[in-house]
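Reading through the structure tokens given below for one structure.
Omission of a single protein chain aside, the complex is shown with its protein chains in their original locations.
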Amino acid sequence: MLRTGIPTLGPATCPTPLAYGRFIDGDSQTCIRLGPDDIEEFEAEADVAFERAGPRAKLFFEPSGVRAAIVTCGGLCPGLNDVIHAIVMECHHNYKVKETLGVRFGLQGFLPRYGHPMVELTPAYVSTIHNTGGTVLGTSRGPQPVTEIVDALLAREINMLFVIGGEGTMKAAMKISDEVHKRRERIAVIGVPKTIDNDINLVTSSFGFDTAVEKAAEAIRSAHTEAISVRNGIGLVKLMGREAGFIAAQATLALKEVNYVLVPEAAFALHGDNGLLASLEARLKARDHAVIVVAEGAGQNLLSEVDEFDASGNRKLGDIAGLLMKEIGGYLKKREIPHSFKYIDPSYLIRSVPANANDRVYCGFLGQFAVHAAMAGKTEMVVSRLYDHYVHLPLPLVTQRSKKLNLASACWQSVLECTGQHHILIPKACG
Amino acid sequence: MLRTGIPTLGPATCPTPLAYGRFIDGDSQTCIRLGPDDIEEFEAEADVAFERAGPRAKLFFEPSGVRAAIVTCGGLCPGLNDVIHAIVMECHHNYKVKETLGVRFGLQGFLPRYGHPMVELTPAYVSTIHNTGGTVLGTSRGPQPVTEIVDALLAREINMLFVIGGEGTMKAAMKISDEVHKRRERIAVIGVPKTIDNDINLVTSSFGFDTAVEKAAEAIRSAHTEAISVRNGIGLVKLMGREAGFIAAQATLALKEVNYVLVPEAAFALHGDNGLLASLEARLKARDHAVIVVAEGAGQNLLSEVDEFDASGNRKLGDIAGLLMKEIGGYLKKREIPHSFKYIDPSYLIRSVPANANDRVYCGFLGQFAVHAAMAGKTEMVVSRLYDHYVHLPLPLVTQRSKKLNLASACWQSVLECTGQHHILIPKACG
Amino acid sequence: MLRTGIPTLGPATCPTPLAYGRFIDGDSQTCIRLGPDDIEEFEAEADVAFERAGPRAKLFFEPSGVRAAIVTCGGLCPGLNDVIHAIVMECHHNYKVKETLGVRFGLQGFLPRYGHPMVELTPAYVSTIHNTGGTVLGTSRGPQPVTEIVDALLAREINMLFVIGGEGTMKAAMKISDEVHKRRERIAVIGVPKTIDNDINLVTSSFGFDTAVEKAAEAIRSAHTEAISVRNGIGLVKLMGREAGFIAAQATLALKEVNYVLVPEAAFALHGDNGLLASLEARLKARDHAVIVVAEGAGQNLLSEVDEFDASGNRKLGDIAGLLMKEIGGYLKKREIPHSFKYIDPSYLIRSVPANANDRVYCGFLGQFAVHAAMAGKTEMVVSRLYDHYVHLPLPLVTQRSKKLNLASACWQSVLECTGQHHILIPKACG
Partner (left out) sequence: MLRTGIPTLGPATCPTPLAYGRFIDGDSQTCIRLGPDDIEEFEAEADVAFERAGPRAKLFFEPSGVRAAIVTCGGLCPGLNDVIHAIVMECHHNYKVKETLGVRFGLQGFLPRYGHPMVELTPAYVSTIHNTGGTVLGTSRGPQPVTEIVDALLAREINMLFVIGGEGTMKAAMKISDEVHKRRERIAVIGVPKTIDNDINLVTSSFGFDTAVEKAAEAIRSAHTEAISVRNGIGLVKLMGREAGFIAAQATLALKEVNYVLVPEAAFALHGDNGLLASLEARLKARDHAVIVVAEGAGQNLLSEVDEFDASGNRKLGDIAGLLMKEIGGYLKKREIPHSFKYIDPSYLIRSVPANANDRVYCGFLGQFAVHAAMAGKTEMVVSRLYDHYVHLPLPLVTQRSKKLNLASACWQSVLECTGQHHILIPKACG
């Protein structure tokens, strides 16, 4: 069985101030039977042992000497404020650390030239932030010079840094940790991976995903209501999902009114007898309306590649929703089938809402476990919930690849059963 | 004092089956002091008498001989199903009419060539429809031949027609009534005016408007959350409002995070010292973020006229949101002010939701009063709530002009106080 | 026509800093045709002139010398924080007063012995309070010595006091104003009447009422779901309404699943052929389930009087819901009709929620108009929305009596039409 280890800053010798509970022995590992979605890194090996998250009886840091910092990066995702809230509360109430600082507007906040001083995060400061979406710290996209970031950490005498962000941010955290290591400094760098697309490797369900699905299902409900209210109404909902169709698939299962779910993982035919156009025509003839859900990264093979990149370094996606409306509109017009499009793009209405109860609980655990790990001197790792276990993952594991919908999974099979769309999908070539 | 009369199909002689309550004498009028927003038709006269809505002790129609029909037209609006529910329940439970029919997909449903037979609307059929948005009958846009519509009414032996729709639909109702009159038939034509823009003349607040404001405020909240989460974040929300900015103004008052509200009634400058661009730049410098709400019909003077029309005959509007993003983006880029746009267009997410409690109560009254009026033989009229009074309005009054935001009203003054935007508005020339 | 005047502290001579908008001339009155619900004070006279609310071009107070204070009293009601928010924002941004203070925990906050110093209310302090229910200032019940309150006002050099509370609180405001007058001091005392029961005289719909109805309708929906899920299920919902059944009636109209609405204004029979028990038995036989909504103050004639009073001086009500469960349970048991009660008392779940959009807009106006009035030197008055007009009401008018459901109104008639319950109601004796 493969074991995954986590680097530490040094031996844990300081007794914890936590007065109760079950402590996790420092290196205790839990064996997880990885599923088909996770297995690639581990090839033949299905059972992998991960370090268990949780409070340690012995700490590396003496709490009264700890100054922690939190930074949030990238696009909004429900639950950011809950993770911040949990880290601050755990640091303050349970470990009684000296100070917790908030870095403003992402990695920019480390650099004096942006002019955003860090803020002191007290329990009073964070007491009601979970009632609103977004991040009270602000965020930004894109990298910043790592040496300057570490300079800033040292200048403020920060011992532990909590980095909340997506894949690019986790790579930046890795670089920060490398630089800290190179300078032989003792700063724990702990990641809390964030992605509304739910495409983080070895994270079963990322925080905010459940809330996003709830809101996405509302948008589908609206599309369905609009579609059935007119003859040949076509509700088209574009959802987040650059490289993975998790939100599209899950929201479809939550509101079973969807006829086509187009995701990046499953290529589909547009033209021909088994194409979307012909299938849609048949659907309209049979039932007078249709609902299509499309992940933003679906059908990119049908579009010419865009040579632009956003501030986070992601290639800009081709406009699949625009293509669909043009192609479908042209096809139906040629066939003289009157129809009516209702296009819904709920992106920011999903990203910006407060977390629901389920995600609030989850974010609370992520924040608490991140603090427990840092106090014990763990570094270069992220906190993850993997099949109902909270574990520590080495940072490189997380950034190595992104997770994708498993087309052989029960989830996708259920999507096919609900929609009946399997005939328009192009089977993957072997090899 | 001006009095407004309502045509009747003939003398009311049949006793009502309603066993209780306070009956309204057939011609009883209530005097309403019209406000500055309503007064144009009545020029110098501020006090106008309108026929009071409510049950009559004497009916024109013998209930057991009544076959009613309901049709819904135009875009979706919260509350359509509630009005249908109320009409059906009132016809069935309280008047015990023979039958209530539902016309499918708007005026198309009258014409056999569209192939949508009418449905029988029973209490069981409508019992849960108010839990979902849209219209259970379906809808369509645009006119249909009036003679064929009246042929269909006669063929089905329909005595009373309830027409729920916007300005174009009310004009169609007028034509139907004229044709009925010309043929000397006895069919009551009653309108229930519907517009999500709230721009119907002499209707203080149209049904669904309150729900729309509630949802629009949620969109503004998202825009605000996105805007404050990044440096120089600009949240831009486009709301309904072709010729009137009621939703934009009211939603702004509901969520006081808006810095600019652009409506069709108030021209604004884009360039120059008192223009939106310079003002926005100053706002970003002072506060790091801004929220702009724009009604779809605002700033049309800044756009070249579009020579296209939709199925309802409305001229297609120029894309003011696109113009704003282009102009603001170019301006800030030239000044080297990094910024981030978050554009939200919640249109169908607003139109398609079920009505809130307030609108459900309101729609219940509209449906009940429409039936009371029809049973008494009233025709060529609409039911309206005018300053807390339910009254009958002659159809021509309603279609004569549309209502606009009164820029001298307390509502608009409060918008100016909340936003502080008065300096970018261009005063109206006298004349 | 009767005219109602408002006392002023002295002539308004200071120019307003408000730079735009339509100013109301100081004594300008608007004539309102009072309805049958409001008319008692004014006997034969239906047209009454009330002073119009709104900004005045001339002020009594020089803004830079103004120290305002806000106090909230009595039970929670949605919108309290919105009124506070609006007063603070208007004082600060538009009039630029010196300071706005918040009095903690109701009238107790004036008295040093309770140990709750006043807080300074800045825009930052109130910027997000409308996202949560309750009152950020805290509240308490019951009177406090008026002389000590005025001493506190003078000690803190407060020029204007905004009092938000119910009938008892408005009486206290009156006494405070009297004491101020007696001492020849210049302190404006402005009331913003609050009651979740909506029973304030000459206030068409009190703030928070719309939100309360929305939540009450949810409770009725739950009761209905529970009732129809079992054989002979009886859903019983107790709603607020000590002396007036507005919430019960309005929530019934919002969710038309109610079979009996019991309110204080309409006595009902329990026993006998036309009693609730026999009617309910017939209902269960016909339809297998029933939903009963009871206002807490209904059916007190069936209960022996309770000789206890709460801190606000209100007599404690007899337990009508308990009585109904006992009587109905006993009756059905004797008749061997198996049944199942589901009792829901949503009181605090209604009172404590944030205001909905409609109430937020309304509270914004109330707060703004209260400040406009105080700045102009008005005193001993409350701000009210009366039939879509915002007006100033003399304090004594408001405390004189409480408003009750008009059993001859369209609202109650509609309740009877929806429920079909008129046969169990006992007609009021004449005289």
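Think of it as A, B and C in the order they're written, each chain with its own count starting at 1.
Note that in this section a contact is a pair of C-beta atoms (placed from the backbone, for glycine too) under 8 Å apart; a residue touches a chain by one contact, two chains touch by 3 or more.
It should be emphasised that the depicted structure is a prediction, and the values quoted were computed from it without experimental measurement.
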Chains on display which the left-out chain touches in the complete complex: A, B, C
Absent-chain contact - pick from C:G26, C:G102 or C:G133: C:G133
Which residue of C:I6, C:I32, C:L76 or C:I234 touches the chain not shown here: C:L76
Touch criterion as defined above, residue of B:T132, B:N274, B:S312 or B:N406 at the omitted chain: B:T132
Options C:R56, C:R242 or C:K342, residue touching the unrepresented chain: C:K342
Residue among A:L101, A:V146 or A:L255 that touches the chain left out of view: A:L255
Touching residues on subunit B - with respect to the absent chain: 128, 131-132
Hidden partner chain, residues of subunit C it touches: 76, 105, 108, 114, 116, 132-135, 138-140, 218-219, 221-223, 225-226, 228-231, 342-346, 348-349, 351-353
Interface with the unshown chain - residue positions in subunit A: 18-22, 31, 33, 53-55, 85, 89-90, 93-94, 204, 210, 213-214, 217, 250-251, 253-256, 356-358, 360-361, 364-365, 368, 387-388, 390, 408-410, 413-414, 416-418, 420, 422
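FYI, only the chains that are shown with their structure count from here on.
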Highest C-beta pair count, chain pair: B-C
Angular offset of subunit B relative to subunit C [C-alpha, multiple of 5 degrees]: 180
Centre-of-Cα separation between subunit C and subunit B, whole angstrom: 30
Contacts with 2+ other chains: residues of subunit B: none
